[in-house]
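Not every chain of the complex is shown here; the ones you see sit where they belong.
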Amino acid sequence: MPRPELLETFPNPYPDRPYEIFMTTPEFTSLCPIGGIETDAAELKLLEGGAPDFATINIWYEPGAKCVELKSLKLYLWSFRNDGIFYERVVNRILDDLVRVVEPQWMKVEGDFNVRGGLKSIIRVEHGRRAG
Amino acid sequence: MPRPELLETFPNPYPDRPYEIFMTTPEFTSLCPIGGIETDAAELKLLEGGAPDFATINIWYEPGAKCVELKSLKLYLWSFRNDGIFYERVVNRILDDLVRVVEPQWMKVEGDFNVRGGLKSIIRVEHGRRAG
Amino acid sequence: MPRPELLETFPNPYPDRPYEIFMTTPEFTSLCPIGGIETDAAELKLLEGGAPDFATINIWYEPGAKCVELKSLKLYLWSFRNDGIFYERVVNRILDDLVRVVEPQWMKVEGDFNVRGGLKSIIRVEHGRRAG
Amino acid sequence: MPRPELLETFPNPYPDRPYEIFMTTPEFTSLCPIGGIETDAAELKLLEGGAPDFATINIWYEPGAKCVELKSLKLYLWSFRNDGIFYERVVNRILDDLVRVVEPQWMKVEGDFNVRGGLKSIIRVEHGRRAG
């Protein structure tokens, strides 16, 4: 399962001024849930049913006292690689994990998933309100 | 005729938080009404008059208690394939069918139809108000 | 001169719900006025002065009780082909003719004219207010 | 099954000079074979297994004594709409049908099929040699 304990922060160097940070990666991958049941990495289900999903993950936030450390965010996103999980949960889960650790003023997460069966899906979720 | 009974849902995993889901497919096709009369699949009119129409269908919504299941949406959109139906009805009909089954907070449907006689048409229709 | 009598309508299949229809064609052509005097098709001035103009015409509207029939719109737009007419009049005239026949809730017309003398012109005009 | 009898030709207006004609449509659709068995339109299999395929079909040729009539080509391509047929056969079949009717100097057919399972396929096949 995703490992939020991998996320690290550093002190926001300009905590008194609202500003926006945007981060994006086209390299997110997880697995489809098998038979609608979400799975974790303990047993590698790949090739026995859980087909890979691919997405671009976009994150916008206004930092409070902390900024997320980029390398730790990368490791955290890698930790979804071998779990079976729904699109809607992926995006809400990333928001929840980041909000808990980074305590931002405002944050938006978007998952732009590759075409499956001719259909493309994009999920967007937001936390808090922008100050800037 | 379109078969809304094909549409399936699953429980929204984050029902307490408003968020947005966007789905798009460039693979929608139906037929022109013949002599302005809408037809259904019982008799295959193709080649006796009803020329094929092609469109990209875009759907945005904020889920309430339910999310639409992607595979069932694909099957539902396929069910327009051999019916004669106006552009305006296609888009309003998809909205109506989805709203009835998915009961979203807010939904928008857009049909972006291919050029006919040098003219391109896009129809957009909305239901409810965004909370997020 | 433009022939608005070519425009036809059909009953809006969803008259109770405000929604938006967009139509566009890159195939509009008319002539320059000769010596600033607008001319009509009775005498074909082509090559004796009135140079051809080319434009993309974009139309957005929210239908009331009626929708414009696509084929009739195409024929109406063709009827500008051999008249000498200013850009500003083309776009305002299309709006006036369509508003009279279609009686929309709201309508916007845009003419995006090709480069002349290194300068490109776009004219935009609107009628009424959006309900949706 | 595809209906090559729909194809019509007209005499090449410049038969003494080799030249190239290119035609393309993004509006080709057929069905997947069910269980690997190709099906025809007599029985509409749609929704009982044969999923729709979508492709852009590109055709290049050097005419001999005849040119293919555009409207008849459109009708011929529509006739694949409700048959179950492999990608490889679609493209080779179109080439064979056109070569038989149009008797070109040279012809190339390309089918650019939409993504399925994350994979896109393009098939290209050629007949004869270019003179020009």
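Note that the chains take the letters A, B, C and D in the order they are written out, and that residue 1 is the start of every chain.
Convention: a contact is a pair of C-beta atoms (placed from the backbone, for glycine too) under 8 Å apart; a residue touches a chain by one contact, two chains touch by 3 or more.
Here the structure is a predicted model, which is why all the values come from computation and not from measurement.
The full homomeric assembly consists of 10 copies of the same chain, 4 of which are present in the displayed coordinates.
We take it that only the chains that are shown with their structure count from here on.
Excluding chain B while holding all other chains in their positions yields the touching groups A, D | C. Annotation: the chain A:chain B pair of sequence copies touches via predominantly different residues, less than half of the used numbers being shared. The greatest centre-to-centre distance from chain A, using averaged C-alpha positions, is reached by C.
Separation between the centroids of chain B and chain D, computed from CA atoms only, is 29 Å.
Distance from the chain A centre to the chain C centre is 48 Å, each centre being the mean of its Cα atoms. Among the residues of chain A, those touching two or more other chains are numbered 118.
Interchain contacts give a graph that is no line, ring or star and is not complete, per the touch definition above. Chain pairs recorded as touching, per the definition above, are A-B, A-D, B-C, B-D.
Chain D meets chain B in the complex at residues 3, 6, 26-27, 29, 41, 44, 46-47, 51-52, 54, 75, 78-79, 81-82, 114. Contact residues of chain A toward chain D in the complex are 54, 114-115, 118.
Listing the residues of chain C that touch chain B in their complex gives 10, 12-14, 17, 19-27, 63, 67, 70-71, 73-74, 132.
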